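Quick one: this structure, given as structure tokens, is what I'll be asking you about.
Every protein chain of the complex appears in place save one, which is left out.
This part shows chain A:
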């Protein structure tokens, strides 16, 4: 058993006998020193979706999932096709990728993990840290170099995130995919 706050996005919990994929999990401190976790769940048997809340220390029964390394092959409309090293392809709809969709873009080389439940692919996890290029951001107004002042920046796929004010157009940045936060400026991937 795990506590609700230990359950991660793209893990599966057995709730009242039904397997539920955790598509989103938000941890919040409520009152005094307790906390809650709001989850967006998808039922893997019938496809229904629901939003739930648990106490952070509520016990949940995790389902052990099979995982396999994959790379993005191509995107066709709402369909995302990934391929493993043996050239098996796995197709997912955008709704199955909700938590990672903002960071998926054509041509990305990140080694991802396809997640399987009873032999069927149900989602894909990205690496914790990914590198993306900024395609648009306003010029720095005050010349801040501390990295504490933030401004919006647009990535190649249209996703907007907050970056340090000194980041320029065409810069490469590191992003933490767990919360979508900017980690720092970096070199273009080799």
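The rule we apply is simple: a residue touches a chain if its C-beta (ideal position, glycine included) is under 8 Å from a C-beta of that chain, and two chains touch if they have at least 3 such contacts; residues count from 1.
One rule holds in what follows: contacts and distances are computed from a predicted model.
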{"item": "The complex's invisible chain, by UniProt name, from \"Protein-arginine rhamnosyltransferase\", \"Peptide/nickel transport system permease protein\", \"Chemotaxis protein CheC\" or \"Cytochrome b\"", "value": "\"Protein-arginine rhamnosyltransferase\""}
{"item": "Candidates A:53, A:111, A:135 or A:169 - the one touching the absent chain", "value": "A:53"}
{"item": "Contacting the left-out chain in the complete assembly, out of A:29, A:93 or A:162", "value": "A:29"}
{"item": "Residue numbers in chain A that touch the chain omitted from display", "value": "15-16, 26, 28-34, 36, 38, 50-55, 58"}
